[in-house]
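Heads up, one of the protein chains got dropped from this complex, but the rest are sitting where they should.
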Amino acid sequence: MLWYKAWLETRTRFLISLVGIIVLCSLLIYHGDRDALPNTGPSYYYFVLRSGHSALCTMWILAVTLLTMGGLLREKAIGAASFTLALPAGRTRLMSVRICMGFLQAFALAVLPWAAMFAVAVSTGKARSIGQAGFHIALLAGGGMLFFGIALLVSSLVEGEYTAPVVSFGVTLAMSFLLGDPPLRAYSPFAFINGVEYWDRHSGLLVGAVPWAHIAASIGVTCVLIAISVKAIQRREF
Amino acid sequence: MIDAPVIQTRALTKSYGRVEAVRSLDLVVAPGCITGFLGRNGAGKSTTIKMLLGMIRPTSGDGAVLGRRITDPRENVELRRHVAYVSEDKRLYAYMTVEQMLRFTASFYPDWRHDIAENLLREYELPRERKVRALSKGMRTKLALLLAFARRPDLLILDEPGDGLDPFGIEQLLQSLVAICAEGTAVFFSSHQIAEVERISDRVAILERGRLILDLSLDDMRESYRQIDVVFPGLPAERDFQIAGIRRIRAAGHQWSVFASGNADAIVDRARDFHASSIQVTPVGLREIFLEMAREN
Partner (left out) sequence: MLFRLNPAAGQPLYLQLMDQIRHAAETGLLQDGDQLPGIRTLAEELVVSPNTVVKAYTELENQGLLELRQGSGAFLTLDRRARHRTDCVQHAHRRIRDVIGQLREDGLLDEEIRRAFEAELLYPAESLRKR
(Lines give C-alpha, C1' and ligand atoms only; values in the text may rest on other atoms or scores of the structure.)
Protein backbone atom coordinates (compact mmCIF):
# COMPACT_ATOMS: atom_id res chain seq x y z
CA MET A 1 0.00 0.00 0.00
CA LEU A 2 2.97 2.26 -0.46
CA TRP A 3 1.42 3.64 -3.63
CA TYR A 4 -1.70 4.50 -1.66
CA LYS A 5 0.44 6.35 0.85
CA ALA A 6 2.39 8.19 -1.86
CA TRP A 7 -0.88 9.24 -3.46
CA LEU A 8 -2.47 10.43 -0.22
CA GLU A 9 0.67 12.34 0.59
CA THR A 10 0.86 14.24 -2.70
CA ARG A 11 -2.67 14.29 -4.08
CA THR A 12 -3.62 17.75 -2.83
CA ARG A 13 -0.47 19.34 -4.20
CA PHE A 14 -0.78 17.42 -7.42
CA LEU A 15 -4.41 18.20 -8.09
CA ILE A 16 -4.06 21.87 -7.25
CA SER A 17 -1.01 22.16 -9.51
CA LEU A 18 -2.68 20.25 -12.31
CA VAL A 19 -5.91 22.18 -12.25
CA GLY A 20 -4.12 25.48 -11.78
CA ILE A 21 -1.75 24.90 -14.66
CA ILE A 22 -4.46 23.64 -16.98
CA VAL A 23 -6.66 26.63 -16.26
CA LEU A 24 -3.85 29.16 -16.64
CA CYS A 25 -2.51 27.65 -19.84
CA SER A 26 -5.93 27.29 -21.38
CA LEU A 27 -6.77 30.89 -20.61
CA LEU A 28 -3.46 32.00 -22.09
CA ILE A 29 -4.18 30.19 -25.34
CA TYR A 30 -7.76 31.32 -25.42
CA HIS A 31 -6.95 34.99 -24.95
CA GLY A 32 -3.88 34.80 -27.15
CA ASP A 33 -6.22 34.69 -30.08
CA ARG A 34 -7.19 38.29 -29.53
CA ASP A 35 -3.60 39.45 -29.68
CA ALA A 36 -2.78 37.65 -32.90
CA LEU A 37 -1.82 39.90 -35.74
CA PRO A 38 -4.30 39.96 -38.56
CA ASN A 39 -3.42 38.50 -41.92
CA THR A 40 -0.69 36.25 -40.57
CA GLY A 41 -2.57 33.03 -40.96
CA PRO A 42 -2.97 29.97 -38.74
CA SER A 43 0.79 29.28 -38.48
CA TYR A 44 1.14 32.47 -36.43
CA TYR A 45 -0.89 30.75 -33.84
CA TYR A 46 2.14 28.77 -32.95
CA PHE A 47 3.62 31.88 -31.38
CA VAL A 48 0.72 31.77 -28.98
CA LEU A 49 1.24 28.13 -28.30
CA ARG A 50 4.86 28.86 -27.74
CA SER A 51 4.17 31.42 -25.04
CA GLY A 52 1.75 28.96 -23.51
CA HIS A 53 4.49 26.40 -23.56
CA SER A 54 6.93 28.79 -21.89
CA ALA A 55 4.47 29.51 -19.14
CA LEU A 56 3.84 25.81 -18.76
CA CYS A 57 7.56 25.09 -18.54
CA THR A 58 8.07 27.56 -15.72
CA MET A 59 5.03 26.38 -13.80
CA TRP A 60 5.99 22.77 -14.43
CA ILE A 61 9.43 23.22 -12.87
CA LEU A 62 7.88 24.88 -9.81
CA ALA A 63 5.16 22.25 -9.46
CA VAL A 64 7.48 19.26 -9.86
CA THR A 65 9.92 20.71 -7.33
CA LEU A 66 7.11 21.13 -4.84
CA LEU A 67 5.69 17.68 -5.53
CA THR A 68 9.05 16.00 -5.02
CA MET A 69 9.14 17.39 -1.50
CA GLY A 70 8.73 14.44 0.83
CA GLY A 71 10.41 11.15 1.52
CA LEU A 72 12.17 9.83 4.58
CA LEU A 73 14.18 12.95 5.35
CA ARG A 74 11.06 15.06 5.48
CA GLU A 75 9.37 12.42 7.64
CA LYS A 76 12.37 12.56 9.92
CA ALA A 77 11.83 16.28 10.46
CA ILE A 78 8.14 15.67 11.12
CA GLY A 79 8.72 12.66 13.39
CA ALA A 80 7.14 9.94 11.29
CA ALA A 81 10.36 8.36 9.97
CA SER A 82 10.54 5.83 12.82
CA PHE A 83 7.16 4.47 11.83
CA THR A 84 8.02 4.14 8.15
CA LEU A 85 11.45 2.64 8.78
CA ALA A 86 10.03 0.09 11.21
CA LEU A 87 7.74 -1.27 8.48
CA PRO A 88 8.91 -4.48 6.79
CA ALA A 89 9.80 -2.60 3.61
CA GLY A 90 13.34 -1.90 2.45
CA ARG A 91 14.49 1.64 1.79
CA THR A 92 14.98 0.92 -1.89
CA ARG A 93 11.35 -0.13 -2.20
CA LEU A 94 10.19 2.94 -0.30
CA MET A 95 12.20 5.19 -2.61
CA SER A 96 11.15 3.39 -5.77
CA VAL A 97 7.49 3.93 -5.11
CA ARG A 98 8.06 7.60 -4.37
CA ILE A 99 10.16 8.02 -7.51
CA CYS A 100 7.65 6.29 -9.76
CA MET A 101 4.74 8.24 -8.34
CA GLY A 102 6.68 11.48 -8.77
CA PHE A 103 7.62 10.57 -12.31
CA LEU A 104 4.05 9.73 -13.28
CA GLN A 105 2.77 12.94 -11.76
CA ALA A 106 5.46 14.99 -13.53
CA PHE A 107 4.56 13.33 -16.80
CA ALA A 108 0.87 14.02 -16.26
CA LEU A 109 1.67 17.64 -15.49
CA ALA A 110 3.39 17.93 -18.86
CA VAL A 111 0.91 16.06 -21.02
CA LEU A 112 -2.47 17.08 -19.64
CA PRO A 113 -2.01 20.85 -19.75
CA TRP A 114 -0.61 20.56 -23.27
CA ALA A 115 -3.63 18.50 -24.25
CA ALA A 116 -5.85 21.24 -22.84
CA MET A 117 -3.97 23.97 -24.69
CA PHE A 118 -4.12 21.98 -27.87
CA ALA A 119 -7.82 21.37 -27.41
CA VAL A 120 -8.45 25.07 -27.02
CA ALA A 121 -6.32 25.84 -30.06
CA VAL A 122 -8.06 23.24 -32.18
CA SER A 123 -11.51 24.25 -31.03
CA THR A 124 -10.90 27.82 -32.12
CA GLY A 125 -9.67 26.47 -35.43
CA LYS A 126 -6.22 27.92 -35.06
CA ALA A 127 -3.94 24.91 -35.00
CA ARG A 128 -3.96 21.33 -36.05
CA SER A 129 -0.50 19.87 -35.98
CA ILE A 130 -0.23 17.06 -33.49
CA GLY A 131 3.40 16.79 -34.46
CA GLN A 132 4.13 20.19 -32.97
CA ALA A 133 2.28 19.29 -29.78
CA GLY A 134 4.24 16.07 -29.57
CA PHE A 135 7.54 17.86 -30.13
CA HIS A 136 6.83 20.29 -27.30
CA ILE A 137 5.72 17.57 -24.91
CA ALA A 138 8.79 15.48 -25.72
CA LEU A 139 11.04 18.43 -24.95
CA LEU A 140 9.31 19.22 -21.68
CA ALA A 141 8.79 15.71 -20.37
CA GLY A 142 12.13 14.39 -21.64
CA GLY A 143 14.30 17.38 -20.93
CA GLY A 144 12.42 18.49 -17.85
CA MET A 145 13.03 15.26 -15.98
CA LEU A 146 16.39 16.73 -15.09
CA PHE A 147 14.61 19.11 -12.71
CA PHE A 148 12.79 16.18 -11.21
CA GLY A 149 16.16 14.51 -10.64
CA ILE A 150 17.58 17.62 -9.01
CA ALA A 151 14.56 18.02 -6.71
CA LEU A 152 14.75 14.34 -5.77
CA LEU A 153 18.45 14.51 -4.97
CA VAL A 154 18.01 17.60 -2.84
CA SER A 155 15.11 15.99 -0.95
CA SER A 156 17.37 13.00 -0.26
CA LEU A 157 20.21 15.10 1.11
CA VAL A 158 18.59 18.00 2.89
CA GLU A 159 16.72 17.53 6.16
CA GLY A 160 13.81 19.65 7.20
CA GLU A 161 10.10 19.96 6.59
CA TYR A 162 10.27 22.71 3.96
CA THR A 163 14.00 23.16 3.50
CA ALA A 164 14.38 20.80 0.56
CA PRO A 165 12.11 22.62 -1.94
CA VAL A 166 13.64 25.96 -0.92
CA VAL A 167 17.11 24.61 -1.65
CA SER A 168 15.87 23.09 -4.91
CA PHE A 169 14.46 26.42 -6.00
CA GLY A 170 17.77 27.99 -5.10
CA VAL A 171 19.69 25.46 -7.15
CA THR A 172 17.33 25.91 -10.07
CA LEU A 173 17.62 29.68 -9.92
CA ALA A 174 21.40 29.49 -9.71
CA MET A 175 21.42 27.21 -12.74
CA SER A 176 19.25 29.58 -14.74
CA PHE A 177 21.64 32.44 -14.02
CA LEU A 178 24.82 30.50 -14.64
CA LEU A 179 23.59 28.94 -17.85
CA GLY A 180 21.74 32.00 -19.12
CA ASP A 181 24.40 33.48 -21.37
CA PRO A 182 25.57 32.27 -24.78
CA PRO A 183 28.65 30.12 -24.19
CA LEU A 184 26.95 27.99 -21.56
CA ARG A 185 23.46 28.42 -22.92
CA ALA A 186 23.88 25.37 -25.08
CA TYR A 187 23.83 23.28 -21.89
CA SER A 188 20.88 25.04 -20.33
CA PRO A 189 18.00 22.72 -19.64
CA PHE A 190 15.71 25.76 -19.52
CA ALA A 191 16.59 26.61 -23.08
CA PHE A 192 16.25 22.99 -24.05
CA ILE A 193 12.76 22.45 -22.74
CA ASN A 194 11.66 25.70 -24.34
CA GLY A 195 13.00 24.46 -27.62
CA VAL A 196 15.09 27.54 -28.22
CA GLU A 197 17.45 25.73 -30.55
CA TYR A 198 14.69 24.28 -32.73
CA TRP A 199 12.41 27.24 -32.93
CA ASP A 200 11.94 29.02 -36.20
CA ARG A 201 11.20 32.65 -35.54
CA HIS A 202 9.32 33.20 -38.77
CA SER A 203 6.94 30.31 -38.69
CA GLY A 204 6.67 29.95 -34.96
CA LEU A 205 7.19 26.24 -35.34
CA LEU A 206 9.66 23.82 -33.96
CA VAL A 207 11.57 22.53 -36.93
CA GLY A 208 13.60 19.45 -37.52
CA ALA A 209 13.39 16.06 -35.98
CA VAL A 210 12.67 15.54 -32.31
CA PRO A 211 16.14 15.51 -30.70
CA TRP A 212 15.88 12.06 -29.17
CA ALA A 213 19.60 11.85 -28.50
CA HIS A 214 19.53 14.98 -26.36
CA ILE A 215 16.43 13.77 -24.57
CA ALA A 216 18.10 10.45 -23.91
CA ALA A 217 21.14 12.26 -22.52
CA SER A 218 18.92 14.33 -20.25
CA ILE A 219 17.13 11.22 -19.03
CA GLY A 220 20.50 9.57 -18.56
CA VAL A 221 21.69 12.36 -16.28
CA THR A 222 18.38 12.15 -14.43
CA CYS A 223 18.92 8.45 -13.85
CA VAL A 224 22.33 9.16 -12.38
CA LEU A 225 20.79 11.73 -10.03
CA ILE A 226 18.12 9.23 -9.03
CA ALA A 227 20.73 6.55 -8.37
CA ILE A 228 22.70 8.93 -6.16
CA SER A 229 19.51 9.83 -4.28
CA VAL A 230 18.69 6.19 -3.60
CA LYS A 231 22.23 5.56 -2.42
CA ALA A 232 22.08 8.59 -0.14
CA ILE A 233 18.92 7.34 1.55
CA GLN A 234 20.28 3.81 1.86
CA ARG A 235 23.33 5.06 3.68
CA ARG A 236 21.47 7.53 5.87
CA GLU A 237 21.25 6.99 9.61
CA PHE A 238 17.96 7.80 11.25
CA MET B 1 7.22 -21.78 23.02
CA ILE B 2 10.41 -20.57 21.42
CA ASP B 3 13.29 -20.63 23.84
CA ALA B 4 15.74 -18.63 21.79
CA PRO B 5 16.18 -15.05 23.01
CA VAL B 6 14.13 -12.49 21.14
CA ILE B 7 16.98 -10.00 21.25
CA GLN B 8 20.64 -10.90 21.48
CA THR B 9 23.53 -8.55 20.84
CA ARG B 10 27.21 -9.33 20.78
CA ALA B 11 29.67 -6.53 21.51
CA LEU B 12 27.35 -4.10 19.78
CA THR B 13 29.05 -0.74 19.48
CA LYS B 14 28.16 2.62 17.98
CA SER B 15 30.57 5.51 17.98
CA TYR B 16 30.12 8.98 16.63
CA GLY B 17 33.67 10.16 16.16
CA ARG B 18 35.26 9.74 19.54
CA VAL B 19 32.00 9.51 21.47
CA GLU B 20 30.79 5.97 22.10
CA ALA B 21 27.03 6.07 22.27
CA VAL B 22 26.80 2.31 22.79
CA ARG B 23 29.76 0.36 24.13
CA SER B 24 30.25 -3.34 23.48
CA LEU B 25 26.70 -4.22 24.44
CA ASP B 26 25.85 -7.85 25.22
CA LEU B 27 22.12 -7.70 25.72
CA VAL B 28 19.92 -10.76 25.97
CA VAL B 29 16.15 -10.44 26.11
CA ALA B 30 14.17 -13.59 26.83
CA PRO B 31 11.00 -14.58 24.98
CA GLY B 32 7.58 -14.41 26.58
CA CYS B 33 8.74 -11.86 29.15
CA ILE B 34 8.26 -8.21 29.83
CA THR B 35 11.67 -6.58 29.98
CA GLY B 36 12.19 -3.01 31.08
CA PHE B 37 15.00 -0.94 29.60
CA LEU B 38 16.17 1.87 31.84
CA GLY B 39 18.79 4.51 31.48
CA ARG B 40 19.34 8.22 31.77
CA ASN B 41 18.79 10.47 28.81
CA GLY B 42 21.62 9.95 26.39
CA ALA B 43 22.55 6.58 27.88
CA GLY B 44 22.15 4.91 24.50
CA LYS B 45 18.72 3.28 24.76
CA SER B 46 17.25 4.78 21.59
CA THR B 47 20.50 4.21 19.71
CA THR B 48 20.44 0.54 20.69
CA ILE B 49 16.83 0.10 19.61
CA LYS B 50 17.48 1.86 16.31
CA MET B 51 20.43 -0.42 15.61
CA LEU B 52 18.21 -3.43 16.23
CA LEU B 53 15.70 -2.15 13.68
CA GLY B 54 18.17 -1.17 10.98
CA MET B 55 17.75 2.58 11.29
CA ILE B 56 21.35 3.02 12.43
CA ARG B 57 24.33 0.96 11.36
CA PRO B 58 26.49 -0.41 14.20
CA THR B 59 30.15 0.60 14.17
CA SER B 60 31.09 -2.91 15.25
CA GLY B 61 29.57 -5.98 16.79
CA ASP B 62 26.41 -7.75 15.77
CA GLY B 63 23.01 -8.72 17.00
CA ALA B 64 19.98 -10.83 16.24
CA VAL B 65 16.30 -10.15 16.72
CA LEU B 66 14.02 -13.19 16.57
CA GLY B 67 16.99 -15.12 15.27
CA ARG B 68 17.63 -12.81 12.31
CA ARG B 69 20.78 -10.76 11.94
CA ILE B 70 20.26 -7.06 12.35
CA THR B 71 23.19 -6.11 10.14
CA ASP B 72 21.91 -7.94 7.08
CA PRO B 73 19.46 -5.61 5.28
CA ARG B 74 17.30 -8.40 3.94
CA GLU B 75 17.09 -10.25 7.26
CA ASN B 76 16.36 -6.97 8.96
CA VAL B 77 13.34 -6.37 6.72
CA GLU B 78 12.20 -9.93 7.51
CA LEU B 79 12.49 -9.48 11.25
CA ARG B 80 10.49 -6.27 11.09
CA ARG B 81 7.57 -8.29 9.84
CA HIS B 82 7.27 -9.77 13.31
CA VAL B 83 8.26 -6.77 15.37
CA ALA B 84 6.22 -3.74 16.35
CA TYR B 85 7.99 -0.55 17.29
CA VAL B 86 6.35 2.38 19.01
CA SER B 87 8.91 5.16 19.02
CA GLU B 88 9.16 8.28 21.10
CA ASP B 89 7.73 10.47 18.35
CA LYS B 90 4.35 9.12 17.60
CA ARG B 91 3.57 11.59 14.87
CA LEU B 92 2.50 9.08 12.22
CA TYR B 93 1.21 10.44 8.90
CA ALA B 94 -0.55 13.76 9.36
CA TYR B 95 -2.36 13.51 6.05
CA MET B 96 -4.01 10.15 6.70
CA THR B 97 -7.19 9.52 8.66
CA VAL B 98 -7.31 6.96 11.46
CA GLU B 99 -9.09 4.57 9.12
CA GLN B 100 -6.47 5.03 6.41
CA MET B 101 -3.63 4.45 8.87
CA LEU B 102 -5.24 1.18 9.88
CA ARG B 103 -5.71 0.02 6.32
CA PHE B 104 -2.20 1.07 5.34
CA THR B 105 -0.52 -0.63 8.30
CA ALA B 106 -2.63 -3.79 8.07
CA SER B 107 -1.39 -4.37 4.51
CA PHE B 108 2.13 -5.10 5.74
CA TYR B 109 1.30 -7.72 8.35
CA PRO B 110 -0.26 -11.05 7.45
CA ASP B 111 -1.20 -11.72 11.08
CA TRP B 112 -3.17 -8.49 11.46
CA ARG B 113 -6.23 -8.97 13.61
CA HIS B 114 -9.13 -6.80 12.52
CA ASP B 115 -11.17 -7.78 15.56
CA ILE B 116 -8.47 -6.53 17.92
CA ALA B 117 -8.10 -3.33 15.91
CA GLU B 118 -11.86 -2.75 16.11
CA ASN B 119 -11.98 -3.44 19.84
CA LEU B 120 -9.14 -1.06 20.52
CA LEU B 121 -10.66 1.63 18.31
CA ARG B 122 -13.74 1.46 20.45
CA GLU B 123 -11.87 1.20 23.75
CA TYR B 124 -9.54 4.09 22.96
CA GLU B 125 -12.43 6.10 21.51
CA LEU B 126 -10.55 7.03 18.35
CA PRO B 127 -12.62 8.75 15.63
CA ARG B 128 -12.19 6.83 12.39
CA GLU B 129 -12.57 9.68 9.96
CA ARG B 130 -10.39 12.22 11.70
CA LYS B 131 -7.03 13.09 10.19
CA VAL B 132 -4.00 12.27 12.28
CA ARG B 133 -2.94 15.92 12.28
CA ALA B 134 -6.18 16.75 14.10
CA LEU B 135 -5.60 14.22 16.87
CA SER B 136 -4.40 15.22 20.33
CA LYS B 137 -1.07 13.85 21.52
CA GLY B 138 -2.76 11.30 23.77
CA MET B 139 -4.92 10.03 20.91
CA ARG B 140 -1.93 9.77 18.62
CA THR B 141 -0.15 7.69 21.25
CA LYS B 142 -3.16 5.42 21.50
CA LEU B 143 -3.33 5.08 17.74
CA ALA B 144 0.36 4.19 17.60
CA LEU B 145 -0.24 1.56 20.28
CA LEU B 146 -3.27 0.21 18.47
CA LEU B 147 -1.28 -0.18 15.26
CA ALA B 148 1.37 -2.08 17.20
CA PHE B 149 -1.00 -4.36 19.12
CA ALA B 150 -3.25 -5.31 16.22
CA ARG B 151 -0.41 -6.82 14.20
CA ARG B 152 0.25 -9.49 16.84
CA PRO B 153 4.03 -9.17 16.80
CA ASP B 154 6.40 -11.69 18.34
CA LEU B 155 8.27 -8.78 19.87
CA LEU B 156 6.96 -5.39 20.86
CA ILE B 157 9.50 -2.62 21.38
CA LEU B 158 8.31 0.60 22.97
CA ASP B 159 10.22 3.80 23.65
CA GLU B 160 8.52 5.96 26.29
CA PRO B 161 5.04 4.59 25.57
CA GLY B 162 3.42 6.47 28.43
CA ASP B 163 4.42 9.86 27.07
CA GLY B 164 1.30 11.91 26.48
CA LEU B 165 -1.03 9.64 28.43
CA ASP B 166 -2.91 10.57 31.58
CA PRO B 167 -2.82 8.12 34.53
CA PHE B 168 -5.92 6.34 33.28
CA GLY B 169 -4.33 5.96 29.86
CA ILE B 170 -1.16 4.59 31.43
CA GLU B 171 -3.20 2.03 33.35
CA GLN B 172 -4.88 0.97 30.10
CA LEU B 173 -1.46 0.76 28.46
CA LEU B 174 -0.02 -1.47 31.18
CA GLN B 175 -3.03 -3.76 30.99
CA SER B 176 -2.61 -3.99 27.22
CA LEU B 177 1.06 -4.86 27.61
CA VAL B 178 0.22 -7.54 30.17
CA ALA B 179 -2.49 -8.92 27.90
CA ILE B 180 -0.27 -9.04 24.85
CA CYS B 181 2.46 -10.76 26.87
CA ALA B 182 -0.05 -13.36 28.01
CA GLU B 183 -0.69 -14.07 24.33
CA GLY B 184 2.98 -14.81 23.75
CA THR B 185 4.45 -11.48 22.66
CA ALA B 186 7.74 -10.48 24.27
CA VAL B 187 7.66 -6.88 25.45
CA PHE B 188 10.78 -4.72 25.54
CA PHE B 189 10.06 -1.23 26.74
CA SER B 190 12.13 1.71 27.77
CA SER B 191 10.54 4.22 30.08
CA HIS B 192 11.26 6.90 32.62
CA GLN B 193 8.16 5.87 34.56
CA ILE B 194 10.10 3.60 36.88
CA ALA B 195 7.07 2.75 38.99
CA GLU B 196 5.28 1.36 35.95
CA VAL B 197 8.35 -0.61 34.85
CA GLU B 198 8.60 -2.04 38.34
CA ARG B 199 5.00 -3.23 38.36
CA ILE B 200 4.85 -5.24 35.19
CA SER B 201 8.42 -6.16 34.22
CA ASP B 202 9.89 -9.61 34.72
CA ARG B 203 13.39 -8.35 34.10
CA VAL B 204 15.09 -5.02 33.79
CA ALA B 205 18.23 -3.96 31.91
CA ILE B 206 19.94 -0.72 32.86
CA LEU B 207 22.12 1.19 30.43
CA GLU B 208 24.51 3.92 31.52
CA ARG B 209 26.78 5.76 29.11
CA GLY B 210 26.38 3.10 26.48
CA ARG B 211 27.18 0.17 28.71
CA LEU B 212 24.93 -2.41 30.31
CA ILE B 213 25.45 -1.98 34.04
CA LEU B 214 22.69 -4.16 35.35
CA ASP B 215 20.58 -7.01 34.04
CA LEU B 216 18.29 -8.22 36.75
CA SER B 217 15.15 -10.21 37.37
CA LEU B 218 12.72 -8.24 39.48
CA ASP B 219 11.98 -11.24 41.65
CA ASP B 220 15.67 -11.48 42.53
CA MET B 221 15.73 -7.76 43.14
CA ARG B 222 12.83 -7.92 45.54
CA GLU B 223 14.32 -10.88 47.32
CA SER B 224 17.90 -9.69 47.64
CA TYR B 225 18.31 -5.94 47.44
CA ARG B 226 18.06 -4.25 50.80
CA GLN B 227 18.84 -0.97 52.45
CA ILE B 228 20.22 -1.49 55.92
CA ASP B 229 20.30 1.59 58.18
CA VAL B 230 22.61 1.11 61.11
CA VAL B 231 23.55 3.31 64.05
CA PHE B 232 26.95 2.58 65.58
CA PRO B 233 27.71 4.07 68.96
CA GLY B 234 31.36 3.09 68.37
CA LEU B 235 32.37 3.87 64.84
CA PRO B 236 33.99 0.95 62.99
CA ALA B 237 36.29 1.59 60.05
CA GLU B 238 34.50 1.14 56.76
CA ARG B 239 37.12 -1.23 55.48
CA ASP B 240 36.54 -3.60 58.39
CA PHE B 241 32.89 -3.74 57.50
CA GLN B 242 33.18 -4.99 53.94
CA ILE B 243 31.27 -8.19 53.17
CA ALA B 244 29.99 -9.70 49.98
CA GLY B 245 26.77 -8.05 48.95
CA ILE B 246 27.52 -4.52 50.06
CA ARG B 247 27.41 -2.14 47.10
CA ARG B 248 27.85 1.12 48.92
CA ILE B 249 28.02 2.54 52.39
CA ARG B 250 26.93 6.07 53.05
CA ALA B 251 28.31 7.08 56.40
CA ALA B 252 27.03 10.20 58.15
CA GLY B 253 28.77 10.19 61.49
CA HIS B 254 27.33 7.32 63.49
CA GLN B 255 24.54 6.69 61.06
CA TRP B 256 25.36 4.37 58.24
CA SER B 257 23.16 3.59 55.29
CA VAL B 258 24.23 0.35 53.61
CA PHE B 259 23.03 -0.45 50.13
CA ALA B 260 23.20 -4.20 49.56
CA SER B 261 22.47 -6.32 46.51
CA GLY B 262 22.29 -9.47 48.61
CA ASN B 263 23.39 -11.26 51.74
CA ALA B 264 21.36 -8.98 54.01
CA ASP B 265 21.28 -11.45 56.89
CA ALA B 266 25.08 -11.71 57.03
CA ILE B 267 25.35 -7.93 56.94
CA VAL B 268 22.90 -7.61 59.82
CA ASP B 269 24.89 -10.16 61.82
CA ARG B 270 28.09 -8.25 61.10
CA ALA B 271 26.44 -5.03 62.27
CA ARG B 272 25.46 -6.78 65.51
CA ASP B 273 29.06 -7.95 65.88
CA PHE B 274 30.07 -4.32 65.80
CA HIS B 275 27.47 -3.56 68.50
CA ALA B 276 25.07 -1.53 66.41
CA SER B 277 22.45 0.13 68.56
CA SER B 278 19.85 0.19 65.85
CA ILE B 279 19.46 -1.88 62.70
CA GLN B 280 16.70 -1.30 60.19
CA VAL B 281 16.31 -3.39 57.05
CA THR B 282 14.07 -2.08 54.31
CA PRO B 283 13.44 -3.34 50.78
CA VAL B 284 14.87 -1.28 47.94
CA GLY B 285 12.74 -0.23 45.02
CA LEU B 286 13.76 -0.06 41.40
CA ARG B 287 14.07 3.72 41.50
CA GLU B 288 16.69 3.59 44.25
CA ILE B 289 18.60 0.85 42.45
CA PHE B 290 18.52 2.81 39.21
CA LEU B 291 19.76 6.00 40.87
CA GLU B 292 22.39 4.08 42.77
CA MET B 293 23.71 2.27 39.69
CA ALA B 294 23.75 5.50 37.70
CA ARG B 295 25.72 7.17 40.48
CA GLU B 296 28.13 4.29 40.77
CA ASN B 297 29.05 4.60 37.13
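Just a few scattered comments:
Each chain gets a letter, A and B, in the order it is written, and its residues are counted from 1.
Quick note on the criterion: contacts are C-beta pairs under 8 Å (C-beta built on N, C-alpha and C of every residue); 3 or more make two chains touch, one makes a residue touch a chain.
Quick caveat, the model's predicted, so the values are computed rather than measured.
Across the complete structure, the visible chains that the omitted chain touches are B.
Residue B:Cys181 is the one among B:Val28, B:Cys181 or B:Ala266 that touches the chain missing from this view. When the full complex is taken into account, the listed residue touching the unshown chain is B:Asp219, out of B:Asp219, B:Glu238, B:Asp273 or B:Glu296. Among B:Val77, B:Ala94 or B:Ile200, only B:Ile200 touches the chain that is left out of the view. Contact residues of chain B toward the unshown chain are 32-34, 171, 174-175, 178-179, 181-183, 195, 198-202, 218-220, 222-223, 226, 282-285.
Quick note on the criterion: only the chains that are shown with their structure count from here on.
Computed centre separation for the pair chain A/chain B is 49 angstrom, with centres defined by C-alpha atoms.
Those residues of chain A that touch chain B in the shared complex are 1, 4-5, 8-9, 12, 78-83, 85-90, 237-238. Residues of chain B that touch chain A in their complex: 50, 53-57, 73-74, 77-78, 80-81, 83-85, 87-96, 100, 103-105, 107-109, 144.
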